[in-house]
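A single protein chain has been omitted from the complex, and every remaining protein chain is retained in its original position.
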Amino acid sequence: MKFLLQRLAQMVAVVLAVTFLCFAALNFLGDPLFNILGPIADENSGEEYAEVRAEARAEYNLDKPFPERYVRWVGGMVQGDFGRSFKNQTEVSTELSNRLPVTVFLMVYAQVLAVVIAVPWAVISAARAYRTVDKVSTVVSFGLLGIPVFALVVLLSYGIQLKWDPQWGDDSLFPGRYDDESLMSRLRSLAIPATALAIPLIAIYQRLLRTDLISTLQEDFIAVARAKGMSERHVLFRHALRPSLFSMLTVFGIQTGALIGGSIVVEQFFAIPGVGRALVEAIIRDDFPLVLGVVVVVSVIFVVVNFLVDLAYTFLDPRVKFDG
Amino acid sequence: MSLLDVEDLAVTFNTPDGPVYAVSNVSFSVKKGEALGIVGESGSGKSVTVKSLMGLLPRTADITGTAEFDGVNLFNLPSDRKKHFYGVDVAMVFQNPMTSLNPVKRIGSQLTEGMRYHTGISSSDANARAVELLDLVRIPDASDRLAQYPHELSGGMRQRVVIAMALANDPALLIADEPTTALDVTVQRDILDLLDSLRADLDMGLVLITHDLGVVHDRTDNIVVMYGGRVMELAPTNDVFADMEHPYTEALYQSIPNMSLPRGTRLNPIPGSPPDLSVTPVGCPFAPRCTYAIDRCSSEIPPLFDGGARADHYYACFVPQGSAGES
Partner (left out) sequence: MAETTAHDIAVEAPAEADTGQSVSSRLGLGFWLSVVWLIIVAGLALLAPWLPIADPNETAVGGRLEGPRSGLWFGSDATGRDVFSLTIWGARISLLVGFIAILVGFLVGGTLGILSGYFRGRFDSIVSFIFVTLLSFPALILAILITTLLGRTVFWVALSLGILAIAPVGRLARAQTLVFAERDFVTAARVLGASHRRIIVHELLPNVVIPMSALALLGMGIAVVAEGTLAFLGISVEDGLSWGKQIFLAASRRSELQDGPHAAFFPIGVVFLTVLSLNYAGDRLREVFDAKELVL
């Protein structure tokens, strides 16, 4: 319990630091009013915007000292107020709530794919450690690590959408356009993007889990299970797998960060309406409130995922007790 | 009739640096209800011997010879029999109870998985049997233990659980590989006595592996003394203690602490170190450390002679120290 509270306190501190950095960047790098309003912030941009400028100054408390502004800004976000996007002056929170589910779905999809493929692959490799299958696997997964996501989307798009399925269109097995009619159509239309995101993860998970499995398989309790006459499959999946998952779990949290970066690429390339695409669009039109909103929300999600990963250790290892 | 007959067992590991001759020319047998002690230092090949019987050696191990259990050679068991052989007919208890149990699985599930896998009994029957087994190995509050994890038990308790696990399917032969080495001295005797009484009560064959001659003294019927992967001496326990033929057995005996010796008596550790098993042996492996060695010892491998005070007393030595040497 003590550990849990410590971890929770640390998480809150980190979230505050992250938002503080973002806010400081907004306020000190360039003119804050410009960063909030965009081009219309210029005093010379026309009288019709004078009122908007005055409103924004009041709303963002630009006449107040920096620390107070920060506190008010964080307070606003806690209540779901992320400011307004330059685009049609829509609420950033509305934009986020429309787009975040798409990105989260895509990321979960990719993680599930990665785990479902990497775990059996690692088990097969470890069971045949240092033999042909394993040696080939090691080379392949190392090679996969060298292909950036932006190259993968090109290769997959070419290989699947243009070569394998030249009549590619909305009726294809993997339609090229995001489609959220049903769960099935979502899964199908996101299959290629999710695969592009999953491939580097598969390589990373396979490498880590294989190494940990090989060392777990040297443990006495594995010999005990074998001496009990348990089948090799039972030994691998029921005895060796769970104690070998720790490194993979740790990296699972860290990789969520890389996954966020990767999903920006696939959302952009495959025109998927998630926060990643919103972020790129916002950057291109210097839409700072939206950029900040995405950065803060995504960073908080990342911190929370890593906190949950820490909690997950208890389920994997009964010896870990959160009492210090 | 013998339960287990090991004949001319040899295990060679093929490593990138060349072969390692871990075990050569090992033969022994175990009868129903009898206990056999296999005694030797680290690297003597005793663990490799039993691991080969249990099919636990890595692929790099090259096994020759035969090990007949109930007339069937273990080294070419058909795979469908193999499945129902280990953990059913033969079971094993390992050296270190702290690492022998899966840390992330409950005691109950580890106890019952073997039964459920091999006999397919229901989970409630298996749980009942698990409680019965824990009672048998004298663990108090047996039914409360099933939901516990290994780290909640002491070392001695864990070894009892490991023994209970081995007994789950009523094995005819139990192999115990240094079952007390990793335990506190005070607990060692309890575990050994437990194994002894279980052997008698369940009429099992028992193979007890140890580096300590004292352990096998009054708990085994026969003893195999191993060194450098070879059998040095093989005889009924009483005969060995009455009449040690092999200088190594004698040296091993003198190197163990003995309460009956007068205070202040110095222990005699064996000088030198165990042989390098990666070299093709040309003589007796113990010759370089042996105080009685003659020239012949380092040029010719001594065969097993049968010639102690009584029959069935075998020793691999050209200069036996017991009654065989006097005649």
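Letters A and B name the chains as they come in the text, with residue numbers starting at 1 for each one.
The rule is simple: a residue touches a chain if its C-beta (ideal position, glycine included) is under 8 Å from a C-beta of that chain, and two chains touch if they have at least 3 such contacts.
These figures come from a predicted structure and were not determined experimentally.
Interface note for the absent chain: among B:T181, B:N238 or B:S298, the touching residue is B:T181. Of the candidate positions A:A13, A:V71, A:V116 or A:V136, contact with the hidden chain is made by A:A13. Take subunit A: the residues that touch the chain left off the picture are 10, 13-15, 17-18, 21-22, 25-26, 29-30, 35, 129-130, 142-143, 145-151, 154-155, 157-158, 161-162, 218, 256-258, 260-262, 264-265, 268-269, 279-280, 283-284, 286, 288, 291, 294-295, 298-299, 302-303, 306.
To be clear about the criterion, only the chains that are shown with their structure count from here on.
Look at where the CA atoms of subunit A average out and do the same for subunit B: the two points lie 54 Å apart. Considering their complex, residues 51, 54-56, 82-88, 91-92, 94-96, 99-105, 113-114, 117-118, 149, 151, 162, 165-166, 168 of subunit B touch subunit A. Within the complex, the subunit A residues that touch subunit B are 219-221, 223-231, 234, 238-239, 242-243, 316-319.
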